[in-house]
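Have a look at this one.
All protein chains but one are shown in place.
Then we have subunit A:
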């Protein structure tokens, strides 16, 4: 998928529309906030109401946590303004070349279509659905790495936790890759020494950006009218019932004891731990193999030196020093990226479990007090 994304992304410096070559002077009031050369660093992300609802809908309907799509919008004065988004179709096997091409076609025509109805059509990132706080995976990192290369300002990834949203806390977070990680990623080197050089742990793969939610004036007024509701005859006589007729009544779903997710969460932790153990086993095996091969090479070199020394002593010409690396295949040091991502996932599951437990405690004591009275 990552390759397909890369193929369809617009060039980083997207050329102005060919039909409108006349440039209007940028008004003085905007001169400071519009940067043509992409010089103002991006410090925050802003989501429109429509994007919020679109992502929630897609994440809820997509199977598993596979929902992903593109974010469209502009950057203005150091803020990514995400004004629209569209979902990408879900493919079972991303390796399929045909599906990758289909995806590229899909994106192209979707962008064209959106442009026709005056919607923003510049890609500034992508979003990813997740469950129980775990969003570290290879695809996310790959895609974001490509985006950070190609897109203006490097793009952003927004993750949305569907399980938390169902519990009543709509959760959106914006991330991008840290410089250290990107550097290591470019060199495709995640050996231990490289990790030490870049001081990389799982918590330093992604950096979070502050995220704002914006409702434009039209949506605000519409929602305002809905939440207020209209005064019905019943409420006029009895002000105590006033808020009951609103279109969007207040919700108390988050007061539910709601421990239904906990077993699933525990299962996921165990699964991730198992995976991590396997991965660690693999790494250790490879390490041992490297050590063994190195030892063999060293003994060979030492032996050859010894032999040469004796030959020189006997007045014979020394044997040529052969290239050891050709004789002994020392495997390259294994990448620790996968194990790092797994650790990140474990941490995220742990965190979401912790949150559930802590709110659970509060709720339990609350209901206990109610019973006690």
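Rule of thumb we're sticking to: contacts are C-beta pairs under 8 Å (C-beta built on N, C-alpha and C of every residue); 3 or more make two chains touch, one makes a residue touch a chain; residues count from 1.
Assume contacts and distances are computed from a predicted model.
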item	value
Listed names "Eukaryotic translation initiation factor 3 subunit F", "TEL2-interacting protein 1", "Protein misato" or "Mediator of RNA polymerase II transcription subunit 9", with the criterion being the UniProt name of the chain not displayed	"Eukaryotic translation initiation factor 3 subunit F"
Per the touch definition above, residue among A:138, A:216 or A:278 touching the missing chain	A:216
Option from A:110, A:286, A:301 or A:330 whose C-beta touches the chain left out	A:110
Given A:53, A:139 or A:278, the one touching the chain that is not displayed	A:53
Residue ranges of subunit A at the interface with the undisplayed chain	46, 48-50, 52-54, 56-61, 83-84, 87-90, 106, 109-110, 113, 116-119, 162, 164-173, 192-193, 195-196, 199-203, 210-227, 230, 232, 238, 240-241, 246-255, 259, 262, 266, 269, 273, 336, 339-340, 343, 346-347, 349-351, 353-364, 366-368, 370-372
